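Below is one structure. I have some questions about it.
Note that one protein chain is taken out, while the other chains of the complex remain in position.
The chains carry the letters A, B and C, assigned in the order they are written, with residues numbered from 1 in each.
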Amino acid sequence: MSLGLEHYLVLSAVLFSIGLYGALAKRNAVIILMCIELMLVAVNITLIAFSRYIVPAELTGQIFAIFVIVVAAAEAAVGLAIILAIYRNRQDIDVTKINLMKW
Amino acid sequence: MIPYQFIWLIFLLPFFSFLIIAFFIRPFVKQESRIAGYTLIAALSISLALSVWTLASVMTAPNHELPVPVINWVVIEGGVTLHLGLLVDALTAVMLVVVTFVSLMIQIYSQGYMRGDPGYHRYYAWMSLFTMSMLGLIVAGNLVFMFVFWELVGLCSYLLIGFWFHKPSAANAAKKAFIVTRVGDFGFLVGILILYMNTGTFDIAELHELAITGVLAGSVLTWGAIGIFAGAVGKSAQFPLHTWLPDAMEGPTPVSALIHSATMVSAGVFLVARMFPLFENSPAALTTVAVIGGVTAIFAASMGLVANDIKRVLAYSTISQLGYMMLGLGTGGVAIGIFHLFNHAFFKALLFLGAGSVNHATGTFDMRLMGGLRRMMPWTYATFVIASLSIAGIWPLSGFWSKDEIVISALAQPVLFVLAMITVFMTAFYMFRAVFMTFGGEYRGGGPEAHDSHPHESPNVMVVPMVALAVLAVFSGLWNVTGHFGALLGHGETHGFFAGLFHPFTQVLPWLSLILAGLGILLAYAIYDKKWVSAERLGRLFRPLYSLFLHKYWLDELYENVIVKTVLLRGLFGSFERFDSRGVDGVVNGVASSAIYGGRALRRMQTGQLQLYGLFMGIGILAIIFAIFFFG
Amino acid sequence: MIANYGYIGLFLIAVVLFTLLMVTIPIALRLLGLVPDKPNPIKNAVFECGMETIGKTWVQFNFHYYFYALVFLILDVLVIFLYPWAVSLRVLGVSGFIAVLVLITIVLVGYLYAWKKKVLEWK
Partner (left out) sequence: MNLTLFIPELTLTVFAILVILLDLFVRQKRVLAQVSISGLVIAGVITIAMWGNSFPAIFNNMLAVDNFALFFKLIFLAVAFLVILASVDYTSRFARFQGEYYALVLLSTLGMMLMAGAADLITLYISLELTSISLYALVGFLKDGKSTEASLKYLLLGAISSAVLLYGMALIFGFTGKTQLGEIAMVIQTMPAQTLLASPALILGMVLLIAGFGFKIAAVPFQMWVPDVYEGAPTPITAYLSVASKAAGFAIILRVFFSAFGQPEWLSLNWGMIFAVLAAIGMTLGNIMAIPQTNIKRLLGYSSIAQAGYLLIGLAAMGFSAGADTAGRSGILFFLASYVFTNMGVFIAIIAISTKLNSDQIEDYAGMGKRTPLVALALTLGLISLIGMPPAAGFMAKFYIFSAAVQHNLLWLVIIAVINSVISAYYYLRVVKVMWLGKPASEEKISQSGTLKLALVLASLGILLLGILPGYVMRLAEFAANMRLY
């Protein structure tokens, strides 16, 4: 059988959900960051798939994807820096233990 | 004919004096100088002159209304337009005169009463603002503009009742007053919105037109009117929301005088009168007004019978008189209700000033510690008695005329009529109880901080205003002897029940009420002056009633229970003392405590776990999606 | 048209719902008290499987690695944009050239910043 748009969409949906699951369930901040990147990658797949199948003439989706990658990189950089600061503060990056402020 | 700019001045002048006092005098002038008082007094005298002029020109104006060009305040494209307009008719003019005059008298009096108080400048600053907002409320031409000043009045009363905020009781009384009246304001706001939603206008004159022509009718009108009446109930301390007024005694006595006579509480009555065409065209609303009024009248009077603090007695009498006014509005119409307000303003202000000067001399408000002041303070005594006779409704003093009109018009509803009659008796009784306990018998030593063992008359600056008010308390009633007042306010309907000074004696009702009042006075005389009957014996005789009145129908106890409940909640959740909700009263306290309870319960949701937050977001998204696919 | 692929959306909903369910169950059990909450070193280990690392994982390599990583990231990103521009250089012409110059200047400012902040030199 040939690959259709739906396959890509399903793949991206699955990836997105895995990422979401990880982001909500993991306890290590770095892993959560990675999961978020995973979600963004899933979105990129959707974008490119759509662009390829819906509007083959234009490259809108691909361009969008490039920008997403850039933003994701920046986000990861800031994220790592912040996690670093947290680690310096309290030799630990388990997000379930990070609840100084509540209620 | 008065130029309309001057009408603007009437309520702008006190505002200017507020600015001057707050920003120039208070920071820069030293404590001793009394220039702040003179500033306000000057402003008010001019306002008074202008108000009188306004009244004069209103009387001559065609159908008693002055045209005032409007300024567009807020224009919302495709939406509403708010005019910064004034509505100047007979009602406005009369109220303007009353407020400016009474306020002026009280300010003069305060020069004596407040001298040397550390907050002297602050006092006059707030007083200016207070008077300004009341005047603004009176001249306001649309409901939003009115609501602004309505809120300002509430705010100022909060500041003035809590004037001596170092007394916790004062701070709490202030908060209580503020929040209880806010409950009423909420009703007011909803009423405004209902009316706006169905008419698309906030303009009072237009609303009148719509109501009279019957465009605005049915349940919409009824609910709108009742909503507005709720606001009035809150402000003028009618039955369910009356609890704040007796506690509002914590402020300086002149403030109480102003609040009780012309400014704060009369705002509610004025509001109903101002919107009267709406009430007139919805019988249900009108009946509500009448019933609430009648009930309040007797209810408050009965509590006045046993209070021992002279200011509390006066407070209950105020509530009861306001009940009368509402009753008058509900059964008779604008003219009757407002006429009573008009007279009441003078003698009630006088009574409070008298109480103030008594306190000035004896250093207490507890009547059991006074007595025998008749000889020591002749002026105070004379004026106080005049005011009491007037409030008791003795011919030919002012109280007689307005009260009898109300009673007569109440004949329509027999039950209310009976209540009114009983109230006449009670009023006479408790007023003269106060008179005899304060001035009769021998001096009983005064309060702990009494100035000296031998009290003496107050300085002239305090006596003169009292005399001036006394004169009006005698004669102000004569205005309507032949129904001029009624013709002026009544929009055509002529409410002249009496055709002359001596005409009442040709009729049954006046006799009846006079006899009842006389009996009340006689009883008070017998018990408290001549001691023919001992109060204690009487008290024991009517033990259940007595204690019922003394404990204010256990209303406060009822509220206490709510408070107790909240205390329990606090106990459950611990460390609650931080969240001060003392002084918030009754229902309000219930609401507040339940809200606090909810807050404390809900905040557990905020666990500080960011992943739970994320989960919450996800669930929210799904909830929205499903909501759309199943309900959308 | 994509309208036919609408069911993908429903599929996504199903998957997300499943995910959230999986996350909710343990929390719910925790809240219901069905699951005892007895943390111990093994459970709290950062890595669920494999060898427990000896010593602290983090202090083993220097922060500067991260700085280098971040700096490299900037370059990396820059290239993402340079590549498509280079491919269609003729089409884009002068305006495209200027745009890229602006981009490079901004990135250079970033480098200058890093340089002055002594990120690039090894202490």
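The rule is short, and it goes like this: contacts are C-beta pairs under 8 Å (C-beta built on N, C-alpha and C of every residue); 3 or more make two chains touch, one makes a residue touch a chain.
Everything numeric here is computed off the predicted structure, so don't read it as measured data.
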Displayed chains contacting the withheld chain: A, B, C
Selected residue (touches chain absent from view) among B:V148, B:A205, B:A284 or B:V385: B:V148
Absent-chain interface as seen on subunit C, which is shown: 1-10, 12-13, 106, 109, 112-113, 116-117
Touch residues of subunit A, complete complex, unshown partner: 16, 19-20, 23, 29, 32-33, 36, 39-40, 42-43, 46-47, 50-51, 54-55, 60-61, 63-64, 67-68, 71, 74-75, 78-79, 81-83, 85-86, 89-90, 95, 98-102
Residues of subunit B (touch criterion as defined above) contacting the omitted chain: 72-80, 144, 147-148, 151-152, 155, 162, 165, 171, 175, 178-179, 182-183, 186, 189-190, 193-194, 196-197, 578-580, 584, 591-592, 595-596, 598-600, 602-603, 605-606, 608, 610, 612-614, 616-617, 619-621, 623-625, 627-629, 632
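Just so we're on the same page, only the chains that are shown with their structure count from here on.
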Which of A-C and B-C has more C-beta pairs touching across its chains: A-C
CA centroid of subunit A to CA centroid of subunit B, Å: 64
Shared-contact residues (touching 2 or more other chains) in subunit A: 20, 24-25
Sequence positions of subunit B contacting 2 or more other chains: 615, 618
Subunit B-facing residues of subunit C, complex: 13, 16-17, 19-20, 23-24, 27
Touching residues (chain side subunit B, partner subunit A) in the complex: 603-604, 606-611, 614-615, 618
Contact set on subunit B toward subunit C in their complex: 612, 615, 618-619, 621-622, 625
